[in-house]
Each structure stands twice: as structure tokens, then as C-alpha cells.
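I have a structure I would like to understand better, so I am pasting it below and will then ask my questions one at a time.
All protein chains but one are shown in place.
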Amino acid sequence: MWKWLHPYANPETTYHLSDRVIPWFGWLSGSLLTIGLVWALLFAPADYQQGDSFRIFYLHVPAASLSMGIYLGMAIAALCGMVWQLKLSDAAVAALAPVGAVFTAIALFTGAAWGKPMWGTWWVWDARLTSELVLLFLYLGVIAINNAFEDKQMAGKAASIIALVGVINLPIIKYSVEWWNTLHQGATVSKLGKPAMSLEMFWPFVVCFLGFAFFVATVTCIRFKTEILLRNSSRPWVKNLMLEQAK
Amino acid sequence: MPWENNNTIEFISLFIALQSLSAQIYLETKQLTCIKQDRILFEDLNVQFRRGDIIQVAGPNGAGKTSLLRILAGLAQPYEGTIEFDQNNINEQLELYRQNLLYLGHLPGVKSELTAQENLEFQLSLHGYGNSDAEALLADVGLLAFEQSLAGQLSAGQNRRIALAQLWQSNAKVWILDEPFTAIDAKGVEAIEQKILEHANNGGCVILTTHQELNLPSNRVSRLELDYRF
């Protein structure tokens, strides 16, 4: 079953593959985001309770779900690296972590910005916001450990271990934070109810979400390429590539 | 230019090779490659370490001698390639391999808070020689009367002797010794050399690095040269 994957364990093949898919992902992402955001911000109906401030939803929710999705993807890459000793997995972990961290930060920032009109304050210790904050810490841990080692191989392995430990802990942390939140539920904080979503709101959301997802794919592939080059800088194919590009 | 030559490894052991053609291969590396900090230390290294061999890994500082020994011991992973012990990949039989391995690195692994005897007893037990006579072994390495001294109060050479005392007990097939003579006086060096020879004669295999000239019959020692590569 893993045989067909084998050629992609070769850094050179994978490098050229990501090189080829980047323009596709880039164009898809660009067009989907343009359509989606214009649709969502200008044409989709405003929420009957929250008015136009609801529109930040189109940015906040994709960012939040992608931030968790990226962490999961990173952990899967880390697991593959541990089990099959794939060196490229380390590169994938290193490539994904900063992207995920930025999306987590976006989710936090938009969450806070959404909170201001809704709750009247920038920050509440809402369960979802708190989990998102912890997720940011976990990402920063992976990035920090990846930067702390001088040797790229070791850095990748260390980051993979932390990513795996993090992904096992993430559900526990999420559950405990939710439980903590219900325990300390203050009277002043009205929990943000799930907006009843009409189809007119749903479709622009899907387009936005896909746009952001392809954006993540594009950026990750670009970073992945760089990581592959960094890890193989002493290999002849990288040297040839550099010479070609220098012409 | 040496660094343009892919075949950096020259295994000068004609005599031994002829002598031991039929000898049992204990350890074998297959296409071993090591990359540290983007520098290729060695590439496609294929070496066999046989019963009765004494192999001195030689080369300038930074050529990858310690890296090679650590990879052989299974402490570090090679970038590519495998190591086989008795024709099987060591990663698939780690416990068996470790039972047959004695590795003494740069650092003696001696705790300064424990006495010489406590240290040696711990190290022996850890490798399955729990019921050996640590006091007698310490006497063998010239640490008679120092058994109860804290290792922290002993000199660097004495600390190394504590670790080296394991050589007087170990019957592991493969010994990997990284600079065993550091901080050891001339008499001690001689005793260790004799021990190494004895082990090889008894069917062991010794892989070591040292910057000193080995004072052993030259037909018994083969050299594995590692070049510094850029």
C-alpha cells in the first residue's frame, strides 16, 4: 500500500512536485478568496442580531478550524516521520508549524475583535478562545524547539515529538478548559450562540473556507520547498538547482 | 583532491583480510552515510568488522571518528545506511546487540557523587555483570585503596580508569572505545593495550580511536582512515 508513496520519500521528487502544484493552489486560493470575501462582506445578508459585525465570522471560523486542522496535519506528518523514519516528514512539520501559528493568531485576534461588540470587552475567558490561546502556545513550543537545535535533523525530530505529545494532550486540554469554563461561568458573559446559518450565509462561508484552505496549502508548499532545500543543501541536486537558478 | 574522491574510505587491512577471510563477521556497515551540520562526514561506507579484529579508526579532528563510533554503537542514527550485527540490522535486535556491545565514549559516565566502587558496580550491573567483584577489578586498574573515594575527588585519569575497569570483566563480542587512553599514564595505556589484544585473541572485536600510536603487533591492527571533507 505504501509502495506508491515511496517515490515521494525522495526529496528531489517531492521538491519538484510541490513546485508544480504551487501555481494551481495559488490561483485557486486567490480566486476563491476574492469571490468568497466579496460575496461574504458585501452581498451576504447581515445577521439579524449581530448586524454587520457578524461578518468577521467569515474570517474567524475558517482561521480557527484551519488552525486546528493544521495542527492535526502536523501531528500526522510527525507520526509518519517517527514510524517510517521519513526525513521529509520533519520538513513538513517545520513547514506547517509557523503557518498554523499565524492562523491561530488570526483566529485569536478576530475572536477578540468580534468579542468587543458582542461582549463589550476584548477578551473573555471563553472556552473556545482559551483553547485557541493554548493552541497558540503549543505551536510556539514546536517552533521554538525547531529553532533551538542547530542540526536540522535533530530539530525536526524534536519538533515531531513535541507535536505528537501536543496532539495527544490537545483534546484533554480542550475538554478541561471547557469543563473549567462551565464551572466558572459568570453571569455577565453571555455565551456566543451558534448563529443560525441560512443558506445565503452558508455558501459564501464555504467559498471563503476553501479559499483559506488553498491559501494554507500554497504557503505550506512554498515553506516545504525551502525546508527541503535547507535539509539537503549538501546534495548535488540542490547545488545544480541553485546553479541553474543563478543563471 | 581528496574531497573530490567519493571513495574516501581506504581500508588498509590486506594482511588481516587474507588471514580472516573465513572469520566470522560481527559487525558490518552498509552504505553508511553521516551528515552533520550540512557537512558530509562519510558517505557509502561499507566495512566489515570480524572476529579477532582490532580496528583503529584514524583521521584528523572533525573527520567523523566519534560520529562513526556512536553510529556503530547505535547511539546516533546514520543519515542513510544500515549496520548489521550477525547479519541482522541492529535496529531490529537492539537488546541482543547491546548485550554483545561495550561502548566507552569520550565521557566516562562516572558520577562524581558516587564512590569508585559504587560507580563501577552500577555500570557493571547495567550491562549484566552484577555479581562481579568490583573491588578486584578496581585493583586491576590501579585503584586499590580508592574504592571508597568519591569519584569527584579523583583525577580525570582515575575516573576514566573506573570506566575502563569494565574491560577486565566484559566478554561482549564488540568493544567500541572512543579515545580510551585519554588522561591515562604510560603504564595504564600498556595494560589496556594488552587487554585489547587479549580480547581480540579470545574472539572479540575491538574498534577504537586514538591519537597515540598503538603499541601492538602491527599485523593485528588494521586502520580505517577517515578524511576530513569539505
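As written, the chains take the letters A and B, and residue 1 is the first residue of each chain.
In this text, a contact is a pair of C-beta atoms (placed from the backbone, for glycine too) under 8 Å apart; a residue touches a chain by one contact, two chains touch by 3 or more.
Just so we're on the same page, contacts and distances are computed from a predicted model.
Of the names listed as "Xanthine dehydrogenase YagS FAD-binding subunit", "Thiazole synthase", "C4-dicarboxylate ABC transporter permease" or "Heme exporter protein B", the one that matches the UniProt record for the absent chain is "Heme exporter protein B". Touching the chain that is not shown, out of B:Gln31, B:Asn46 or B:Gln99: B:Gln99 (per the contact rule at the top). From the options B:Thr29, B:Gln123 or B:Ser222, the residue with contact to the chain not on display is B:Gln123. Looking at chain B, the residues touching the absent chain are 73-77, 95-96, 98-101, 103, 105-114, 118, 122-132, 150, 169, 171-173. Residues of chain A that touch the chain left out of the display are 82, 134, 137-138, 140-141, 144-145, 148-149, 151, 153-154, 157-158, 161-162, 164-166, 168-169, 172-173, 175-177, 179-180, 183.
Rule of thumb we're sticking to: only the chains that are shown with their structure count from here on.
A straight line joining the Cα centres of chain A and chain B is 47 Å long. Chain A contributes residues 150-153, 233-234 to its touches with chain B in the complex.
On the chain B side of its complex with chain A, the touching residues are 35-40, 79.
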